[in-house]
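Missing here: one protein chain of the complex. Every other protein chain is in place.
As written, the chains take the letters A and B, and residue 1 is the first residue of each chain.
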Amino acid sequence: MTLRAVGLRILMSVAVAGLLCLLTLPLMALVVRLSPAAVWHRLGQPGALAALRLSLVTSAAATLAVVLLGLPVAYLLATRDFPGKRLVQAIVELPIVLPPTVAGVGLLLAFGRTGLAGGALHAVGITLPFTTLAVIVAQSFVATPFFISAGLAGLASVEPRYLEVAATLRAGPAYRFFRVMLPLALPSILAGAAMSWARALGEFGATITFAGSLAGRTETMPLAVYDALETDIDSAVALSIVLLVLSFGVLVCLRYAPWAAGIGGSRRAQRPGR
Amino acid sequence: MVVANTLIARDIMSINIRGGASVKRWVWRTQFLFAVVITGCTSRPGLVVFAAASLTDAFNELGDSLRRRDPDLRIQFNFAGSPTLAFQIEQGAMADVFASADERWMSAVQDSGYLAGTPTTFVTNRLVVIVPRSNPGQIERLEDLARHGTRIVLAADRVPAGRYARQVLLNLSQRSGFESNFAQRVLADVVSNESNVRSVATKVQLGEADAGIVYVSDVTPAIAARVRRIDIPDADNVIAHYPLALLRRARHPDAGRSFIGLVLSPEGQRVLTRNGFLPRE
Partner (left out) sequence: MLSVQAVKRFGAFSLEVALNAVPGETLMVVGESGAGKSTLLRILAGLVQPDQGCIAAGEVVLFDDQTRTDLPAWQRPIGYVPQDYALFPHLTVFENVAFGLRASGQANARIGPKVRDLLGRFGIADLAGRHAREISGGQAQRVALARALVLDPEILLLDEPLAALDLATQQALRGELRRLLADLPCISIYVTHQPLEAMVLGTRIAAIEHGRITQIGTRDELLRRPRSSYVAAFLGINLFRGTIVGRERGTVRVRTPLGDLFAIDPGGDDDVFLVVRPTEITLYRESVLPEGSARNYFAGTVVELAPEPPHGERVRVVLATHPPLVAEVTDRAVEQLALKAGTPVYATFKATGIDVFR
């Protein structure tokens, strides 16, 4: 091998090793700090359980909200052209680039008691800040773009010919959507939902700013870790490990599940054999 | 050039990375990293002061004053909750001076062996109740805090201001005219435990909270315009002693001592008093 090729190899190896170290060392540092028994013990404490329960409930609710509200938007963006479409797409993607704390401030100024929509909400009897509902709203806000971009890609990749032939087979628009488009886009939609859930689970900045931090009501796991960090680091580590396992689990499922073999797999529509 | 460290640190903490555990990674790693970056990497002489959030305005003024004397001097402040600062120091952050809002966290750092000398009390502070100017909770007197359904925001009890606030509530429970379960009733209405006292002030001035308990020094002119004060009787109030100390790992011990000297000097005390603090006894 030439000297240059060798040099290139070395450079590549260093880069790969460096990045993997950067990413895995913090995770390993977390995991080796506590034994599984210690983790279990810490989790058994009421504060930790409350945070875990709250996190699971709110992230599930947020994911559900994101999917139900996001599916129609993804459908519109995937199938229709309308004036202002690019603007809508940008708006929908905004939460990804917005620092979560900024999102939290925005939510506060919009839906707080004295916020833009605050008066209207108050009239209907809803006050958002400091409530569990606020946590769900904050999580939904940040998780939306994850679902919509995956859902949009999935729906857009469904080949029009399947929908056309379905139309000729007595299928109206709703039937086509639920029986042809959705099933074919399902891997992407599920992946989008999973990523949304993971993002909602890990949401911190917007939550702490908009919803505050109160055990059992708004102190989700990430907030609990933050709150425990300075006083009881082992509790923080235990909760971190749980979050780590959950998130990692989501990613692994996404990569290895059989139906996820082609995210956007319907693009490889099956041609009848030649 | 002083950065609102806490807010930025929070931002970094919530950097959008997929997966919840990542946030945890970043919580201490990046605050630490941030502290390291601002402290360790500079080659020009730079004094680094870690100070409790309530000292933000006062110390900024003092920093300007010090710079006027010595234009070559760079000063960086890291304002955050005292427990956060203590944690960072213990994790190895390079700071020269530590000013805490209570003796507990200074002792924690001292016990870990990170102090260069003994801490000195440089200022005291007291607590005050604030409500939004529009007073949505209709709180006129301290007793009204116990009214059911009031949205109260306090600092978390690991934060000095939070601990003091809870102490004050207990003290008030003993006072005649207050019910003996006054403290419990107020605490039952707490809707958020903030990680530093300035956040409490923010929530109150935005009108989101009906009432909050902060330091008198936190009622800066800007905030005073938006809130109303309800004073706490001296007898029931807590006197917070703020200790100040040079750190063992100080890179610029001389500059650090200058700063400490300035804080303790009449000029420094004047600045602190102007910002709402009370003199050290």
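Definition applied: contacts are C-beta pairs under 8 Å (C-beta built on N, C-alpha and C of every residue); 3 or more make two chains touch, one makes a residue touch a chain.
All of these numbers come straight from a predicted model, not from anything done at the bench.
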Query raised in the report: Looking at the whole complex, which visible chains does the left-out chain touch?
Result: A
**Report entry** Contact partner of the left-out chain, one of A:Leu184, A:Val237 or A:Val250
**Finding:** A:Leu184
Query raised in the report: Of the residues A:Leu25, A:Leu49 or A:Leu169, which one touches the chain left out of the display?
Result: A:Leu169
Report summary line: Even though one chain is not shown, subunit A touches it at residues 159, 161-162, 164-172, 175, 179-180, 183-184, 266, 269-274
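By our rule, only the chains that are shown with their structure count from here on.
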Report task. Please report how many Å separate the Cα centroid of subunit A from that of subunit B, as a whole number. Result -> 34
**Report entry** subunit A-touching residues of subunit B, taken from the complex the two chains share
**Finding:** 7, 10-11, 13-25, 27-29, 81, 83-84, 86-87, 134, 136, 151, 153, 156, 158, 190-195, 203, 206-208
Query raised in the report: For subunit A, which residues count as touching subunit B in their complex?
Result: 26-27, 30, 55, 96, 99-102, 108-109, 112-114, 129-130, 142, 146, 195, 198-199, 201-206, 208, 211-215, 217-219, 221-222, 225-227, 229-231, 236, 239-241, 243-248, 250-251
